[in-house]
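Only one protein chain is missing from this complex, and each of the others stays in its spot.
Chain lettering (A, B and C) follows the sequence in which the chains are written, and residue indices restart at 1 in each chain.
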Amino acid sequence: MTSRIAARESLGNPSFPGGRLPEAETTFHVRYAETDQMGIVHHSAYIVWFEEGRSALSRHLGRPYAEFEQTGLALAVSEVSARYLVPARYDQRVTVRTRVGQVRSRQIRFEYEVYDSETGQCLVIGHTSHICLDPEGRAARIPDAWRELWGGVATKGGT
Amino acid sequence: MTSRIAARESLGNPSFPGGRLPEAETTFHVRYAETDQMGIVHHSAYIVWFEEGRSALSRHLGRPYAEFEQTGLALAVSEVSARYLVPARYDQRVTVRTRVGQVRSRQIRFEYEVYDSETGQCLVIGHTSHICLDPEGRAARIPDAWRELWGGVATKGGT
Amino acid sequence: MTSRIAARESLGNPSFPGGRLPEAETTFHVRYAETDQMGIVHHSAYIVWFEEGRSALSRHLGRPYAEFEQTGLALAVSEVSARYLVPARYDQRVTVRTRVGQVRSRQIRFEYEVYDSETGQCLVIGHTSHICLDPEGRAARIPDAWRELWGGVATKGGT
Partner (left out) sequence: MTSRIAARESLGNPSFPGGRLPEAETTFHVRYAETDQMGIVHHSAYIVWFEEGRSALSRHLGRPYAEFEQTGLALAVSEVSARYLVPARYDQRVTVRTRVGQVRSRQIRFEYEVYDSETGQCLVIGHTSHICLDPEGRAARIPDAWRELWGGVATKGGT
């Protein structure tokens, strides 16, 4: 899986003086199982790709999401939204670009674009909101180290 | 799969004088494969359940969605949105209640509630928007017979 | 989800004198998301249906599989095999018939038939083998109560 930090946006962004870049991309081929009988990718597959985008972003920040769960906490999805512009097809190379939208004390928002890796055509956009849960399933504060990590690459300031 | 037309809402609703009821319910057990390592149902599973809710609604209206596709048309998903309130768990009996939100000449909106079949507790709410596509993938008018069918049970008037 | 214990086989089977029946059936509609661009159900969907068949069998025996996991043990899949005879299609009503093949001290085998609920035509047959794992992931003995439960409906004697 090739993936790279998109350098493009970091240049003019004074909040990344040390080089922490605001978004990550991950590229893969559409799987046959992800198609449906319309001959295009089923709309639920993009929701799974968004999640893989989050994983890729965490890896690029040097702190895989698996580490977050090792603290006993989890980021449960509280909201999903997606707009489908152009259908993806079997074996197409697609790229998911993921960025942190906003980090708050107990919540975090991620934003996504899925596009054709060759032409750059945008296929789907979306976002997810998450709430931090403790092992008992109660809302919990995101630990400071993680808030700083994600807040440092967020496109909007947190509170 | 037990499913029934919810009679509750039809009583006071003058737009269903002939008995066409505005929503359908379908009930099933959560599958093990639908869980993830958080121990709860993965958020993408509800998107698939919404779709099964649409299928159930079409069956209850006496016109399965498969018949719609036999016309050569399809209702491609253009938007999905879901809010997750309470997680569902393996083997839980859940019910998806589906209604038509609005029908327009080329578009249709469906609305969903997923709730616990025993307690009635609401777990997830959401909606999807669809655009009617012809076999070449171009936006097309929804045939009159289908617009009337779905429009007749829509919660909002079309245009 | 309608499901019933298949009475057919129990009549002449002296190993079920008390009425414990050897197999369970569960019936549901094929979901749209389960199709692929060939226009038929994707072969991986049946593997998920097999699992739902196991869940249905456990429910019918009065001991849902969730209870087994509450002991801290799990039945990890060690082998899957399926033969695809006739493709299932969207919205078709299909039935999964599940039986216990054999129970051994640390292993259990289940067998499946998926067939068209209306015509009875057999679509897919398969089996899965499972190994009992303790919370540390080591092979463990299946507790006696569960061995007796499953062994009591097994088509082959255990050891």
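As a convention for this text, contacts are C-beta pairs under 8 Å (C-beta built on N, C-alpha and C of every residue); 3 or more make two chains touch, one makes a residue touch a chain.
Since this is a predicted model, take the numbers as computed values, not measurements.
Enquirer: Identify the residue among A:V48, A:L73 or A:I125 that touches the chain left out of the display.
Expert: Only one of A:V48, A:L73 or A:I125 touches the chain omitted from view, namely A:V48.
Enquirer: Touching the absent chain in the whole complex: find that residue among C:T27, C:S78 or C:T155.
Expert: Within the whole complex, the residue contacting the unshown chain is C:S78.
Enquirer: Quickly run down the residues of chain C that touch the omitted chain.
Expert: Contact residues on chain C toward the absent chain are 37-38, 40, 43-44, 47-48, 51, 69, 74, 76-84, 87, 137.
Enquirer: Please give every residue of chain A in contact with the chain that is not shown.
Expert: Contact residues on chain A toward the absent chain are 1-2, 27-29, 31-33, 48, 51-52, 55-56, 59, 64-66, 90-91.
Enquirer: In the complete complex, the non-displayed chain touches which residues of chain B?
Expert: Looking at chain B, the ones touching the missing chain are residues 32-33, 35-40, 42, 44, 90.
Please note the rule applied: only the chains that are shown with their structure count from here on.
Enquirer: Nearest 5 degrees is plenty: how much rotation brings the CA atoms of chain B onto those of chain C?
Expert: Fitting chain B to chain C on C-alpha positions yields an angle of 180 degrees.
Enquirer: Please compute the C-alpha centroid of chain A, do the same for chain C, then give the distance between them in whole Å.
Expert: 37
Enquirer: What's the distance between the Cα centroids of chain A and chain B, rounded to whole Å?
Expert: Centre-to-centre distance between chain A and chain B: 27 Å.
Enquirer: Could you tell me which residues belong to chain C and also touch two or more other chains?
Expert: 32-33, 90
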